[in-house]
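On to chain A.
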Amino acid sequence: MTIYSLYIFDRHCDCVYYQDWHRTRPTRAPPPGNYKPGVHRIPNTTVHPEQNAVRESIFSKYNSNPQGQGQVERDNQNQNQNNRSSLISNTSNERERGPNRTTNTSLPKGLPFDEESKLVYGVILSLRNMVKKLSGRDEAFTSYSTSSYKLHLFDTPTNYRFVLLSDPSSDSLRFILRQLYVGPFLEYVVRNPLVKVDSRTEGIDNDQFRTAVDKHMKGLSMFN
Partner candidate 1 sequence: MSQAVGYSTTPPSSSSRFSLQSITSSSSTTHTPNPPSLYGSSQNPSSSTINNANVNPNRRESARSSIIPSQQGSSSLQQQLFGSVGGGGGAGSASNQQQYLNILDRPLNKTKAFEVALSSWAFMFSEIVSYSQSRVDSVTDLEKRLSSLGYEVGQRILSLILLRNTQTSNLKDPKREHRLIPILQFVHTQIYKFIFGKPADGLERSSEAEDEYMLISNESPLTQFISVPKDMSDLSCEAFTAGLVEGVLDGLDLPARVTAHWVGDQYPDTPQRTVILIKLDGKVMDREEALGK
Partner candidate 2 sequence: MTIHGLWVISKAGGLVFSRSYSDVLPPQPVNTILTLAGILHGIHAITAKLTPAPIPGVPISGLESFEAEGWGGKVFLTPTGTKFVVLHSLPQAGLDDLLRRIYEIYSDAVMKNPFHTPEMPINSSLFETKLQTLMSSVNA
């Protein structure tokens, strides 16, 4: 049993939050034109090494450990600084680094993040409509699975959609999504005046939320 990734979509069909754990085929950073701040912290593996060295020291650490585990440590470091400013500096860094994408040997094979999130939402939307039409009631599907993963969907009354990808053998994990909604989401997004909810240009990412989600997931029995 394991958990792969979490997506949160808002009512405008935009992905506002993304985090992943045990992905062996990680998603790639989106092209700079499609970059949306405050959604994900996907390591941009296509950075020039020299350029990287010029940057703050945390980035070398960042790159040496591109999987999820490194992120929290970095987040903890950031926490010492002003919360909001770190977010901004982080995003501006990514923006600057964007155009420097060059060939890199360790280029992951996954889709760019913007495409992937669109596909996830597209699948959810189509499957949802199909289920609705078939049953004749206003109900959503709860999960679907393939041979290698299972996708769980949780809708909030305010039309946020929480999507969790886990391994295919797991039972329904919607309760976790609900826990995330009533716990970290309410605490660090809804009650956080600095998060621009419903902005369409920015995600809801902030360090406290990310840490809380990570902690919650790692505390689950099915995490590993």
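Candidate entries met the following condition: all candidates are chains of the complex that A comes from, given by their letters.
Quick notes on this one:
The definition used in the following text is that a contact is a pair of C-beta atoms (placed from the backbone, for glycine too) under 8 Å apart; a residue touches a chain by one contact, two chains touch by 3 or more; residues count from 1.
The structure presented is a predicted model; accordingly, all values stated were derived computationally and were not measured.
The contact partner of chain A in this complex, picked from the candidates 1 or 2, is 2. Within the complex formed with candidate 2, the chain A residues making contact are 4-5, 20, 22-25, 111, 116, 119-120, 122-123, 126-127, 129-131, 133-136, 139-149, 151, 165, 167-168, 172.
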